[in-house]
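Every protein chain but one is kept in place in this view of the complex.
Then we have chain A:
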């Protein structure tokens, strides 16, 4: 497992997740939580936040024992598959409209890896003004620095 590199995780709407899974990034087995989360109308902000946080932060040993999933519907009901906590995730792809729901969690994520990439969805085009990374970069220079 050490030799194969890090996973690409995705938090997105149905079409986004299906697309990237077609691309081959999905990992789903009974030993670990899946590296993807389909966000639907009834997905709570807490679920999204839990999933995102655990994907990248340092683990406080909060990982749950993973139940044996055979029903894809259960994927959305299982909380706490925290992407930031795992050290085997290199990139987190997240639809920007979902990133907006958990903007505070994204802004709090300071580490370079996992890299969090905000991407558009079918219904919500990308807006650079909302992107956490670009907002931080824009704040790099104050008026004083440029004197």
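In this text, a residue touches a chain if its C-beta (ideal position, glycine included) is under 8 Å from a C-beta of that chain, and two chains touch if they have at least 3 such contacts; residues count from 1.
Note that in this section contacts and distances are computed from a predicted model.
Its record in UniProt calls the unshown chain "Vacuolar ATPase assembly protein VMA22", which is the match among "Alpha-1,3-glucosyltransferase", "Vacuolar ATPase assembly protein VMA22", "Exosome complex component RRP41 homolog" or "Aspartate aminotransferase". Those residues of chain A that touch the chain absent from the view are 4-8, 14, 17-29, 34-35, 38, 69-70, 72-73, 75-76, 90-91, 93, 112-113, 115, 117, 119, 133, 136-137, 140, 145.
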